[in-house]
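Only one protein chain is missing from this complex, and each of the others stays in its spot.
So, chain A:
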Amino acid sequence: MPLISLTNLHKSYGQNEVLKGISLDIEPGEVIALIGKSGSGKSTLLRCINGLESFQEGSILVAGTSVMDSPNQLRLLRQKIGMIFQQFNLFPHLTVGRNVMLAPTVVKKTRQGEAEALAREMLDRVGLEQKFDAYPGQLSGGQQQRVAIARALAMQPLALLCDEITSALDPELVNEVLAVVRDLARQGMTLVMVTHEMRFAREVCHRLVFMHQGRLHESGPPEQVFNAPTTAELQQFLGMQ
């Protein structure tokens, strides 16, 4: 059974139809890159998957639960799916450790000691255990993004959604974040990422999905997409990279 299943998804902002009937199944452990031009609807698609955006038509099932069932269902579902944002969105008033501990303690009611151990473990996974007591403002962008990943991992999600998570970083900080993502992919985490890092996508992803004007235009394994793009739009897109 697919972990995430989108069927005929339609989404409009007013008159502007941004997603025009998207169907996509994502298997557990699969690593998928969403690529496409600016405005093609990649972010909107990711945001629909964990209910940050509503949609008009179609359905989204995550581990068998519908995204649009009820606020309670939606909250349960969001615990199963982590999201990493371009702008990190760490909580500035909490230390790194507290950022990671917040959701386990508040949402899952994990006890303090247990949550702290969990947070240290997750921070260790992204190589930042020593920053437990630092504030986000004291970290570099790359470190902040790694904390954001640890924060999402602390909820022990089934999948992570990543929206251009290295786009706000200085070039020299991109690799430390990509290295963490690479590790996650190796460990079998289901990943759906919007990315412009084509070389990375080619190396890590099982499948590339090319979006164009609100549709899934072409998809396939990286070698196929890069070496033998069939549609003119994808050829043109790859030519621009």
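Operating definition for what follows: a contact is a pair of C-beta atoms (placed from the backbone, for glycine too) under 8 Å apart; a residue touches a chain by one contact, two chains touch by 3 or more; residues count from 1.
The definition used in the following text is that contacts and distances are computed from a predicted model.
Novice: Just to verify: the chain that's not displayed, which of "Aerobic carbon-monoxide dehydrogenase large subunit", "Protein GlxC", "ABC transporter polar amino acid permease inner membrane subunit" or "(2Fe-2S)-binding protein" does UniProt list as its protein name?
Specialist: Matching the unshown chain against "Aerobic carbon-monoxide dehydrogenase large subunit", "Protein GlxC", "ABC transporter polar amino acid permease inner membrane subunit" or "(2Fe-2S)-binding protein" yields "ABC transporter polar amino acid permease inner membrane subunit".
Novice: Which of these touches the unseen chain: A:I4, A:L45, A:V67 or A:A103?
Specialist: Touches the omitted chain: A:A103.
Novice: I'm checking contacts with the chain that's been left out. Which of A:Q79, A:N175 or A:Q213 qualifies?
Specialist: Spelled out, the listed residue whose C-beta touches the missing chain is A:Q79.
Novice: Would you write out the residues of chain A that touch the absent chain, in ascending order?
Specialist: 50-52, 71, 75-76, 78-79, 81-83, 85, 87, 89-95, 102-103, 106-107, 135-137, 148, 151-152, 155
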